[in-house]
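The structure appears right after this line, and notes come after that.
Excluded from the complex is one protein chain; the other protein chains are retained at their positions.
Order of writing sets the labels: A and B. Residues in every chain begin at 1.
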Amino acid sequence: MSEVQTAADVLAVVLLLLGAFLCLTAGLGLVRFPDVLTRMHAGTKPQVLGVLLIMVGAAIRLQGWSATWMLLLVAVFQMLTAPVSAHMISRVAYRRRHVRRDRLFVDELRTGEASDRLYRGDEPADAPPEEPARALVESRREDGDLAPD
Amino acid sequence: MSAEPTPVTGHHLRHQLPLLLWLVLVWNLLWGTWSWANLISGVLVALGVTLLLPLPPVVGGARVRPVALVRFLVHFVVDLVSSGALVAWQTVRPTGIDRSAIITVQLRTDSDLLLTILTESLTLVPGSMVIDLDREHRTIALHILHVRDQSDVERQRDAVLAEEERVVRAFGSPDEIASLDSAPGTGVAGTGRRTP
């Protein structure tokens, strides 16, 4: 009995440490990666695996079924909700142009070649102009495309 | 995902039955213990939720094939662990990450439920993330980490198609499996395909 207990404890501790290490890589990736999409890969993916490992480890250590059911529920919620939020954020990130195109190998989703300087990111200074027509003319004049009148 | 008008209540409730069962299960798991009081209150709460916040019914429904389901799950867990380790290694190693890519893949299934399962499993597996799903053209756009050359892109595209096949074989109707066989993944989505 006690040997089984010890083996279970060792397994649980190993799982907990592995999960904690994956959470560390999530934070590390957040800081090291170059743009929002790659940061999301780092932030949300090792997380899922890490949280699953930690839940299994905690479920082994905890006695009583009540806590085990709740941990199972957390794991299921995590697996159901993480893709949804990742998808929503990544779609917004793509359409708000947070993608570093110089780091992309190929972009097959790109629709148009035209780029404009009016609508940029979601910084406060990047808010859409109140009068798009006049702002467009001004930005072209800054670029030297248009002769000043 | 089309918002159809709500059908008559009996029909409506029959379609909501799996959702009701799931809600009761979650309620009981949240309480942590099983008792008649939890069961009855769970049924009441689930009925309230489904009547107050109705969802469009899932068209077609699912058939589960145990063998194919096990194969799908095993592949999924292996993918989760192996590419989880790969992404973790890429964050830790000194050189950082390779270049990434956004690819589009032409899918063969045309069912809301199957596409949902496919995108969920694709996004959960590290290294690939679904950005956009063009429902009319059945194309899916993914952002993938770890791309060095064109062969990597083709490999990832084949992996997506294989994943789709496993999902359809596990959950799809006979018609959908037949359409999978009749239209093998010929890779219609070429490079630089323009989605309208």
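As a working rule, contacts are C-beta pairs under 8 Å (C-beta built on N, C-alpha and C of every residue); 3 or more make two chains touch, one makes a residue touch a chain.
In this section, contacts and distances are computed from a predicted model.
Look at the chain that isn't drawn here: its UniProt entry, checked against "Molybdenum transport system permease", "Heme exporter protein C", "BMP family ABC transporter substrate-binding protein" or "Multicomponent Na+:H+ antiporter subunit F", names it "Multicomponent Na+:H+ antiporter subunit F".
Residue in contact with the omitted chain (choice from B:L30, B:L51 or B:A162): B:L30. Summarising the interface, chain A meets the missing chain with residues 12-13, 16-17, 19-21, 23-28, 30-31, 34-36, 39-40, 43-44, 47, 50-51, 54-55, 57-64, 66-67, 70-71, 73-74, 77-78, 81-82, 84-85, 88-89, 91-93, 95-102, 110-123, 128, 132.
As a working rule, only the chains that are shown with their structure count from here on.
Taking the mean of the C-alpha atoms as each chain's centre, chain A and chain B sit 18 Å apart. Note for the complex: chain B touches chain A at residues 26, 29-30, 32-33, 80-81, 84, 87-88, 90-92, 96-97, 99-104, 119-120, 123-127, 129-132, 141, 143, 145, 147-150, 152-153, 189, 191-196.
Chain contact summary for the complex, chain A toward chain B: residues 21-22, 25-26, 28-29, 32-34, 37-38, 40-42, 45-46, 48-49, 65-67, 69-70, 72-73, 79-80, 82-84, 86-87, 90-91, 94, 99, 103-111.
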